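Attaching a single structure in structure tokens format; questions to follow.
Every protein chain except one is present and positioned as in the full complex.
So, chain A:
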Amino acid sequence: MGTTASQLDKDLLSEYQELTFLTKQEILLAHKRFSELLSKDERNFENTRVSMERILTLPELKSNPFRERICHVFSTSDQKNGSLTFEDFLDLLSAFSDSATLEIKSHYAFRIFDFDDDGTLDCGDLEKLVNCLTGETDDTRLTTDEMRQLINNILEESDIDKDGTVNLSEFQHVISRSPDFVSSFKIVL
């Protein structure tokens, strides 16, 4: 399954429509934007892989604090370098689309927040998450006291089995009670 030169086959298009949450217009737009990232010769190959640096030039991802984690999570490359094929890109857009279910979104959110990819969110992951969201420079970070207090609050409220980490089910439990999550976990081209 690959992309042809400049147009998508009708079969491929309907297949993409079935297997993702995207509509036909969204898939065509994604194809157009993805092709713009490729150079002229790359467009003729099937299944080209685009490096993370080029993906991050997209305006939708450029200012996102989680841009690198998003690329790593959706990448299917063997070298784990965050590069994406067109189908990975569609997966990305599908998970972030309007019609994706809460389970899909919370699953991917968990993987994005899991900075060390060990399957749970421990103190280190939470600290990196807070720093990612509050700013990278020293004067915008929280003090160590505040950080410690904050992480204690978070763990107290979401760590149900009291093992010091937040696993997927606990994360999904917290997310299910947040009404804003589905509408804010969205990227639209």
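Going forward, contacts are C-beta pairs under 8 Å (C-beta built on N, C-alpha and C of every residue); 3 or more make two chains touch, one makes a residue touch a chain; residues count from 1.
By definition in this document, contacts and distances are computed from a predicted model.
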For this session: Could you check which of "Transmembrane channel-like protein", "Golgin A7 family, member Ba", "Gamma-secretase subunit PEN-2" or "AP complex subunit sigma" matches the UniProt name for the chain that's left out?
Result: "Transmembrane channel-like protein"
Problem set entry | Absent chain, residues of chain A that touch it | 1, 11, 14-15, 17-21, 23-25, 59-60, 62-66, 74, 76, 87-88, 90-91, 95-96, 101, 103-104, 107-109, 129-130, 133-135, 140, 142, 145-147, 149-150, 153-154, 157-158, 160-163, 174-181, 183-189
